[in-house]
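Note that one protein chain of the assembly has been removed; the remaining protein chains are unaltered in position.
This part shows chain A:
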Amino acid sequence: MNELAIKDLLYKLADDQLILGHRNSEWTGFGPILEEDIAFSSMAQDKIGHSLAFYTLLHELGESEPDTVAFTRNANQFHNSQLVELPNGEYDFSLIRHFLYDNAEIIRFEMLAQSSYEPIAKVATKLKGEVKYHVLHANTWIKNLGSSTEEAILRLQSSLTEALPYALGMFEHSKYEQELIDAGIYGGEEAVKIKWLKRIQAVIEQTALKLPDLESIAPKFGGRYGEHTEHLQPLLDEMAEVFKIDPTAEW
């Protein structure tokens, strides 16, 4: 078992969920209608819970406490994809990101539930039902709004075009890609991407939206290796604002 490879995988999973969970939580109190505000906030909370589960596995492998890992690292120490750190924009962008992200996340969780590394398999099996709801939520909205008014379709289409290079960045290979695949720990990013494309195509086909040719899009890579947009550090500062007042406080 290659511990470095497993840690790298766990950091990527945990950081994606933490950063998107935090971003999505920024909608709390600002959602378009009350029920959607509750649903979106609740899913944000799920994601932060998932990140805690993965940080806990990292802690068991010798990394620092989950709170320390979440609140005291700088942007260049985060392994999340750039997609999840982008500002929320308007609701159309947040929904498109949610759709592109969670349709990949469910594949990761299903794969990880079969992982040869048992601690990951257990966590993924326990939590994948929640991700399944996140996907149902995203797909239902995209199907409904993507075939509704002209404004909704235009907004979603433009957000889709804007988000796709970053979405493709989610599938950046890690240093340990082949090792993880060979050890049966994780199916690897190429396999996730192929399944993801099928999933998002199946939804988009039911709408008036058009999926641009992905071959012509340059993915925004770098996130998995600590290269981030200007938006991540301010997010981290805000997220850790209270924690940093007294890092030793008991909660």
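Here, a contact is a pair of C-beta atoms (placed from the backbone, for glycine too) under 8 Å apart; a residue touches a chain by one contact, two chains touch by 3 or more; residues count from 1.
Quick note on the criterion: contacts and distances are computed from a predicted model.
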Name under which UniProt lists the unshown chain, selected from "Phenylacetic acid degradation b", "Cytochrome b", "ABC-2 type transport system ATP-binding protein" or "Succinate--CoA ligase [ADP-forming] subunit beta": "Phenylacetic acid degradation b"
Listed residues A:9, A:70, A:86 or A:127, member touching the removed chain: A:127
Option from A:43, A:57, A:84 or A:232 whose C-beta touches the chain left out: A:43
Chain not shown: contacting residue from A:64, A:77, A:116 or A:144: A:144
Chain A residues that touch the omitted chain in the full complex: 26, 30, 33-36, 38-39, 42-43, 45, 49, 126-130, 132-133, 136-137, 140-141, 143-144, 238, 250
